[in-house]
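The other protein chains are all here in position, but one chain of the complex has been omitted.
Up next, chain A:
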Amino acid sequence: MKTDVLIAGVGGQGQVLASRLIGAAAILEGYAVRTGETIGMSQRGGSVVSHVRIGGESLAATVPFGQADLLIGFELCEAVRNLKRLSKKGRLIVNTQRINPVTVSLGMEQYDAGAMEETLKRAAQDAIFLDGYSLAREAGSVKAVNVVLLGTAVGAGYLPLSRESFLQAIRDILPQKLHDLNFAAFDKGYELGNRAVEDKTAQIK
């Protein structure tokens, strides 16, 4: 069982922690895992991508083009930017919050959110769009948006890992004072992912 995951967002959204949590959960379930991170200059408000490769042989740290099984977009246009790595059968989870690049703030470029959502919907049959920030705020802090999105992926069955493994990974990696916040954030996302897939199944029936 090999699963290639991409996490795309803007520097400061907690991608590195998200990839560490996926990695830790995968190890708990006995999978080999490899990740590739963006650290450095581009972190200053730039585009950030984490590659997480679960299972399979020893692999390169980056997911090849057209091969990702799951793309988690922490931000709308960053999801679109990384679609080229998504496989034709790949699935999508997208946080609909938009963070304007400075080029857009300055009026040098356009940010056409509507067109981007359409592009994303065309690219993947299984796509869940959610307002991750609101859920994170409900859980106690907008900073937990990364964990909300992981919860959604697991709840929807898009990641081959269990809720219990993630809760354990949170316990193992984060300081204790952050456990309850992140459990709550994970479950907010988990319930939404669960529901989204149920609704979809109901629609098809």
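Quick note on the criterion: a contact is a pair of C-beta atoms (placed from the backbone, for glycine too) under 8 Å apart; a residue touches a chain by one contact, two chains touch by 3 or more; residues count from 1.
Keep this in mind: contacts and distances are computed from a predicted model.
Asks: Quick one: the chain not pictured, UniProt calls it what, "Na+/H+ antiporter subunit D", "Imidazole glycerol phosphate synthase subunit HisH", "Indolepyruvate oxidoreductase subunit IorA" or "tRNA N6-adenosine threonylcarbamoyltransferase"?
Replies: The correct option from "Na+/H+ antiporter subunit D", "Imidazole glycerol phosphate synthase subunit HisH", "Indolepyruvate oxidoreductase subunit IorA" or "tRNA N6-adenosine threonylcarbamoyltransferase" is "Indolepyruvate oxidoreductase subunit IorA", the UniProt name of the unshown chain.
Asks: Looking at the whole complex, which of A:L86, A:L130, A:V154 or A:I170 touches the chain that is not displayed?
Replies: A:L86
Asks: Under the stated touch rule, tell me which residues of chain A contact the chain that is not displayed.
Replies: Against the missing chain, chain A presents residues 10-11, 19-20, 23-24, 27, 32-47, 51, 57-62, 64-66, 77-78, 80-81, 83-84, 86-88, 100-112, 115-116, 119, 123, 142.
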